[in-house]
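Quick one: the structure is below, questions incoming.
All protein chains but one are shown at their positions in the complex.
Up next, subunit A:
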Amino acid sequence: MTALVIAEHDHGTLKGATLNTITAAAQCGGDVHVLIAGHNAAGAAQAAAAIAGVAKVLHADAPQLAEQLAENVAAQVLAIASGYSHLVFPATAHGKNVAPRVAALLDVAQVSDVTKVLAADSFERPIYAGNAIATVQSLDATKVLTVRTTGFDPAATSGGSAAVEAVAAVADSGKSSFVGSEIAKNDRPELTAAKIIVSGGRALGSSDKFNEVLTPLADKLGAALGASRAAVDAGYAPNDWQVGQTGKIVAPQLYIAAGISGAIQHLAGMKDSKVIVAINKDPEAPIFSVADYSLEADLFEAVPALVKELG
């Protein structure tokens, strides 16, 4: 029994989500191999080889893998999939894009957003925006999984000494091409990996206020900034800051929700945080039902006061 982890990387380095995925793959009970599909991604392959618990790294290098197009990456996984009992992807935008394509080509079902591995074929996963937890058993020979990264600790980035083996790259599908990207510049910690998150809702009122009020607090705490769907839809914060069922799923040590009412959709993305602080002037806001510390106050006064108090 061997699990293949499909690494998410930026060619030079591995993305953090890959480390949590490796931990989940190891819990499936066999050896763990890692696939690096990319172009000039030797750096990522070396990083994968050094991870504790990784037995082998497979490296497919070709220009058509550079942009991580689903058609090409899925074909690459399929080309080497035989012999693996588990194909494990992080439940990130990239993993979610590719994994079902692989599963369908293998004619197997996929288990999405695994939060716990119970046995080689049994898993826990949240459904209905995290309002219920399903225990499921896969009846297929090959298990295709995506892993909710906040459910697993990251694997240690050193202590391993896996061999890196080159594998033949698949041909370009020719059906899709990369045109361009707009990646938001961000000096802050990555939202899904941050220890502290300061998150704002519609109550902030404008994009200017959002930044003016929350940025000093985030700076003070070395925190990532997040937002509710309402704040994102209103244009106060960029899309990729959205925390929730349909945005990022986070589980930091400390989550500060300012001016967020706490819709089911939002709670699904953050209720596994260790400590939740809610600042809201509405005493009936549902966010208070999950908060460890509730402060009923106007955020425009409370947040600056909090910055001051933190010195």
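Side notes on the structure shown:
Rule of thumb we're sticking to: a contact is a pair of C-beta atoms (placed from the backbone, for glycine too) under 8 Å apart; a residue touches a chain by one contact, two chains touch by 3 or more; residues count from 1.
Heads up, the rule we're going with is that contacts and distances are computed from a predicted model.
Matching "Light-independent protochlorophyllide reductase subunit N", "Electron transfer flavoprotein subunit beta", "FAD-binding protein" or "Glutamate synthase (NADPH), homotetrameric" against the UniProt entry of the left-out chain gives the name "Electron transfer flavoprotein subunit beta".
Check A:103, A:194 or A:227 against the missing chain and you find that the one touching it is A:103. Checked against the hidden chain, the listed residues A:64, A:92, A:150 or A:199 yield one contact partner: A:92.
Mapped onto subunit A, the interface with the missing chain covers residues 69-71, 74, 92-94, 96-105, 107-113, 122, 126-140, 173-184, 186, 192, 196, 221, 229, 232-233, 238-240, 245-246, 248, 253-254, 264-265, 271, 274-277, 288, 290-297, 302, 305-306, 309-310.
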